[in-house]
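Left out: one protein chain. Kept in place: all the others.
Up next, chain A:
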Amino acid sequence: MPPRLNLWSACRALSVRARPFAPAPPSGPAALARGLADNTTSRPPNPNSGALPASMLPASQPPAYTSKENEQALDQLRMIEYGLTALDPAVEGHKYGLPQLPIASQKHAKHRYDSVISQVTRLLMEDGKLAKAQRDMAIILNYLRTSPPPRLDPSRPLLPGAPPAAHLPLDPVLYLSLAIDSVAPLVKMRGFKGLAGSGKSLDVPMPLKERQRRRTAFGWILDAAKKKTSKGSGRTMFPHRVAEEIVAVVEGRSTVWDKRTLVHKAGTGNRANLTHAGVKGKI
């Protein structure tokens, strides 16, 4: 709580002290005289000698450990003391230059991967094993990099502005994000309980945000991949199945497209519910 402005505080500053101030503790030299770290025997501070120890006096010998670097550092400290900028980057220079500000998000240790990649990697994760999920993601990207360019299906168009199919394997991150963003649904059905009459819930289409859309789409892809059978054995099998499904999505062969169509059909069918009286204030 901030102190209130009142007259008394101003008056207190004008008050007259009858007694002298309490004696302040001895400053500087006495504190230094307590003893150096190498002196193991404890000694009481010498009250009557106000003088500095011998090593603190300017005329005394310089300490034995002086070196060139030490001298330089001391010079710089002195220059700072005089108000000069001793550590001028224009004078000293930087080996690899200064970083550009603001620092790019990928330079942050925790945001170093593409946003789609880091989200999807965490969706791949089981039992909190992030390192395993990352390895799986690397295998998926490697698979996409080495698989032949996809043969696109004109009846399942990808996002507008997608690069030609031959370019996709050389940029596996783009390949993966394109597949996910292309099958991602735009809406989801939200059920309002009891609004459709006789206790039935009323389905109302709700728009999804970008991350939500990606999450739904990759969930479908994972479901499809988990139902596939492995060709080989070993730790590359699960990521290979996921990668095969991603290729199937881009080529338009995947069943994930049907799921998206179903959701969109339900959305268009139920769009009249958006104006339902019970829903109106709740969206």
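One rule holds for everything that comes next: contacts are C-beta pairs under 8 Å (C-beta built on N, C-alpha and C of every residue); 3 or more make two chains touch, one makes a residue touch a chain; residues count from 1.
Going forward, contacts and distances are computed from a predicted model.
Taken from the listed names "Small ribosomal subunit protein mS29", "ER membrane protein complex subunit 3", "Superoxide dismutase" or "DNA-directed RNA polymerase III subunit RPC6", the protein name that UniProt assigns to the chain not shown is "Small ribosomal subunit protein mS29". Residue A:Leu170 is the one among A:Leu84, A:Leu170, A:Leu186 or A:Ile283 that touches the chain missing from this view. Of the options A:Ser105, A:Thr146 or A:Ser201, the residue whose C-beta touches the omitted chain is A:Thr146.
Checked against the full complex, the candidates A:Pro102, A:Gly161, A:Gly232 or A:Gly281 give a single residue touching the omitted chain, namely A:Gly232. Where chain A meets the omitted chain, the residues involved are 96-97, 113, 117, 121, 131, 134-135, 137-139, 141-142, 145-149, 169-173, 227, 229-234, 236.
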